[in-house]
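Below you'll find the structure, written out as structure tokens, and then a few comments.
All protein chains but one are shown at their positions in the complex.
A and B are the chain letters, set down in written order, and residue numbers restart from 1 in every chain.
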Amino acid sequence: MGKILEVKKLKVSYHTYAGEVQSVRGISFDLNENETLAVVGESGCGKSVTAKSIMRLIQTPPGEIKQGSEILFNGKDILKMQDEELRKLRGGQISMIFQDPMTSLNPTMKIGKQIAESIMIHRGLNAKDAFAEAVKMLETVNIPNSDKRANQYPHQFSGGMRQRAMIAIALACDPKILIADEPTTALDVTIQAQIMDLMKDLQDKLGTAIILITHDLGIVASVAHRIQVMYSGLIIERGKTEEIFKNPQHPYTWGLLLSVPRLDAVNKDVLYSLNGTPPDLLRPPVGCPFAARCEYAMAICNESMPEETKLSETHSVSCWLQHPMAPKVKSPLNAGGAE
Amino acid sequence: MLRFVLKRFAYMIITIFIVTTATFFMMHSIPGDPFASPKKLPAQTVKNINKKYGLDKPLSTQYALFMENLVLHGDLGESYQYPGLTVNSIIAQKAPISGELGGEALIIGFSLGIILGIIAAFKKNKWQDYTVMFIAILGIAIPSFVLAAILQYFFTVKFELFPTSGWGGLKFTVLPALSMALGTIAVYARFMRSNCIDVIGQDYVMTARAKGVSKVALVYKHVLRNAIMPSITMLGPQIAMIFTGTFVIEVIFSIPGIGRYFVSSISDKDYPVILGTTIFVAILYIISVFVVDVLYGFIDPRIRLSNNKK
Partner (left out) sequence: MAELSKGKFKIIGCENNNSDEIVRKNITYGEDAWRRLKENKVAMFSLVLLVIIAFMSIIAPYLRSFGVNGVNPLTTNISPNSTHWFGTDDLGRDVWVRTWAGTRTSIIIGVVGAMIELVVGALYGGISGYIGGVVDDILMRIVEILNSIPYLILVLIIIIVMQSNGIIPLIIGMTLTGWTGMARMVRGQVLSIKEQEYVMAAQALGANSPRIILKHLMPNVVGIMIVDVTLAVPSYIFAEAFLSYIGLGIKSPNISLGALCSNATPNMMFYPYQLFWPSLVISLIMLTFNLLGDGLSDALDPKQRQ
């Protein structure tokens, strides 16, 4: 399984009337073939911006992908590609699906045509053949009566079906990477499960690598191979799914895991929640961004950024608690659930 | 779809009926009984007119006869100022001229306006945007009659490129159409620009870009189809106003259109002509609105499908 995507030192800012908002403050990560990488974090932590940067869909101005950032797809830097190459990449090699399927589909174009459009651009088929392929794609994503449905408009589909249609569009040209930006956030819980199953299924069938962006740890467990946790524009912990769930090391990750309501919780009256809100990215803190909300914060945390500590080949975390001089802290998570 | 069309058609008929009736009664409420048959005409003609329009009968009978003439024969009345001249013939002769002028102005205004608006939206805040906006500003600020006067002065007197007045060939239409078109260009350019900017910011445009859609296809298939709709809604009434918006320009350039005739019939107090012309223009306007509504239903599937759900 080789690396198909390498993101190096990605920094993205937005220029607003109030100043420069640093959305992504220098992150690096890789994606391997055929794997699912989950990017988890609160709203505003920079995960969507990261995703859009990969496809270079950031509006510049007011956005800016800073010098020194690199995004390598099969060795070629996406940030340096010319327009024509970029166009072939989008939808052909890398596809993206978005959070709100209602507004993400063209209201005046038939669903079948929207899928066929992608096919015509990247696979060179004529309109008729492309439409037939589109109908097949709808079947692949489990939409019944696909030939009838292909001739309908987005507002005639239900929410779950629209998201399936988005997936059909995204996978129509068999891309190497699918970026799913909060694909289930706007859907009901039962539909969420169906969509996640569908994505896993398609990955098995087509071998697509998936970057799954979400704030919901719940859906990640069964689908993702690896997880990276983002906070305030930085990756603060990353590892294989088991490693993160069984042995999380960062207090923020603990907070996220504790926040997932559990049926076997000992104390069912109190739902755990993290205090406070993420820091303002206009003036990001000098030290660890989580320090202001961290129970275990130390003086050093407010002064400088922790380095990344490698816990295994695949598991690493950026936290001062890992420093040999720091006290040993036991994770509040144990098999029984919330304390 | 059919139900939608039928519903709109019914509205159209009702509106025409209301407007025609209202206009008739309003005109007949003018003190001094302007519709009393003119004394200057030969006795037989007067008798014929009285019979046809029921001028010696009560108002309700007059109304009935009027509607009968209108609906069954399409007869809009006769001029009192120029005996023997029917409103229909006047309209047949002059309306096409106004229509040509107004139509030309609208086509130029609309197409140029839309194109400029799209350019401005895609090159937002760059020099193309500012140029278009400048032209638009000129179009808004300068009233058409001022522009007409200026154009007339410069291009017919100072540089004798075009004729000052009259009608008869393409060169007679240039200055008048241009005077009217600039305002239209301004309106559509600004409107289209703002609609395009709105649409460009929509999620589905992001989806299209993520699919690798080319810039041209993006503009045409995704942005334009969605952005142009409000402009087409605006176009409807303006098509109808083709015949009513040319008054002043016709006066300035001495163009023998229906507008100029309408204005002069007002000062001549030729009430049957005023009534007939008014109704003609109103009906034309209402029909145009109907046609545009139906076309709109074709282009935007949400409209006709949601209408059916009602």
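Everything below uses one rule, namely that a contact is a pair of C-beta atoms (placed from the backbone, for glycine too) under 8 Å apart; a residue touches a chain by one contact, two chains touch by 3 or more.
Since this is a predicted model, take the numbers as computed values, not measurements.
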- Absent-chain contact - pick from A:A193, A:A297 or A:L333: A:A297
- Message: Using the touch definition from the top, which of A:D174, A:D188, A:E242 or A:D280 touches the missing chain?
- Response: A:D280
- Could you tell me which of B:L2, B:A43, B:V157 or B:L170 touches the chain that is not displayed? B:V157
- Query: If the missing chain were put back, which residues of subunit A would it touch?
  - Reply: 16-18, 275-277, 279-280, 282-283, 291-300, 303-304, 320, 323, 325-327, 329
- Across the whole complex, the chain not displayed is touched by subunit B residues 11-12, 14-15, 18-19, 23, 26-27, 29-31, 137, 140-143, 145-146, 149, 152-153, 157, 240-241, 244-245, 247-248, 251-252, 263, 266-267, 274, 278, 281-282, 285-286, 289
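Assume only the chains that are shown with their structure count from here on.
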- Query: Which subunit B residues qualify as touching subunit A in the complex?
  - Reply: 202-204, 206-214, 217, 221-222, 225-226, 299-302, 305
- Inside the complex, what are the residues of subunit A that reach subunit B? 55, 57, 86-92, 95-96, 98, 100, 103-109, 117-118, 121-122, 153, 155-156, 166, 169
